[in-house]
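Of the protein chains in this complex, one is absent; all others appear in place.
For chain A:
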Amino acid sequence: MSTYTIPVGPLHVALEEPMYFRVQVEGETVVGLDITAGFVHRGMESLALQRNIYQNITLTERLCSLCSNNHPFTYCMALEKIAGIKVPERGEYLRVIADEIKRIASNLFNTGILAHIIGFDSLFMHVMEIREIVQDTKETIYGNRMDLAANTIGGVKYNLSNEKIKYMIKQMDSLKKPLEEIVDIYMNNKLVRARTEGVGILPKEEAIRYGVVGPVARGSGVNNDVRVKSPYAAYDKIKVNVNVETGCDVRARAIVRLRDIQEAINIIQQCLKKLPDGPTCIDYLPEIPAGEAVAKSEAPRGELIYYLRTNGSDMPERLKWRVPTYMNWEALNVMMPGNKVSDIPLIITSIDPCISCTER
């Protein structure tokens, strides 16, 4: 059988952002992979060093649309660690609510795209229709459908009135039933199972070796969920059930994401119920002394880390962040070989790749 190389990308119908894969195939089967990145590298880490600490809240939120909230959130936590700022308790709960609502929207987007790639377009539209409930909620509470601008140094910039709390409870309730229906389809529908089961296997030991994070790790039985492993904001005060699957395939990763959505609804409801009274943010303009800090959070795609060095001025000395997708790319070298050419876009989608995040 002849071996040849097929190019996938940098612009490809199944990829929303540019990435170039050189896939070596033998007949219909993938035998090797080479990834070339850098098509949308914007030099944002360098840009962050030329802006002051407040401007960087806005800058980091514009890194990526789907996990936009996690970036300023984690960046603010790093600043708060250096300056020793204690965030008011209500602010911590509101931070969790903003983060979980973004998780629901992000995971629905990815599971929807997965349905589209396997050719199940009615399911794709069904998922995107449910996602509209979340988008409407974000627009009503935060005034925006993607970038929430919820975080600031020392707390959050929004508050929830009793009326808005009632509205949120209603919106979360309205998600539950349609969500159960689609989870059932992803788990049991013959067509979906045939395309996703046993495809793109990442064994547990390889998941550990490659240091993958988020649903990619949890789909292979590795639990490194930051919300539980190193709690932040209000995650130490609420119950988080971590979803771990052992299938190690595309299906397992999709199930983890769907279960994460259900858990996010559960977390938001716990937060709304326990939401303490009081201020949402500190009432002074903090001074950031010289120092260094790391802050981590669990973004929809997994562990996000910010490392910040300050020198006492209002410009950071170094701001570095590592997004979850960054760790997951290399694992494609394990997932791809042995699969059919037609499964390439499906396996790429199963790591929920965010290229604008990866390349910064």
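One rule holds in what follows: a contact is a pair of C-beta atoms (placed from the backbone, for glycine too) under 8 Å apart; a residue touches a chain by one contact, two chains touch by 3 or more; residues count from 1.
In this section, contacts and distances are computed from a predicted model.
Student: Missing chain's UniProt protein name, "ABC transporter substrate-binding protein", "Circularly permuted type 2 ATP-grasp protein", "NADH dehydrogenase subunit C" or "Alpha-1,4-digalacturonate transport system permease protein"?
Tutor: "NADH dehydrogenase subunit C"
Student: Just name the one of A:Leu33, A:Ile97, A:Ile305 or A:Ile347 that touches the chain not displayed here.
Tutor: Of the candidates A:Leu33, A:Ile97, A:Ile305 or A:Ile347, A:Ile305 is in touch with the missing chain.
Student: Write down which of A:Ile133, A:Met146, A:Ile208 or A:Val242 is the residue touching the left-out chain.
Tutor: Of the listed residues, the one touching the omitted chain is A:Ile208.
Student: Name every residue on chain A in touch with the hidden partner chain.
Tutor: Chain A touches the chain not shown through residues 37-38, 41, 43, 45-46, 81, 86, 208-211, 224, 226, 229-232, 235-236, 292, 294, 296, 303, 305, 307, 309, 317-318, 320, 322, 326-327, 329-330, 359.
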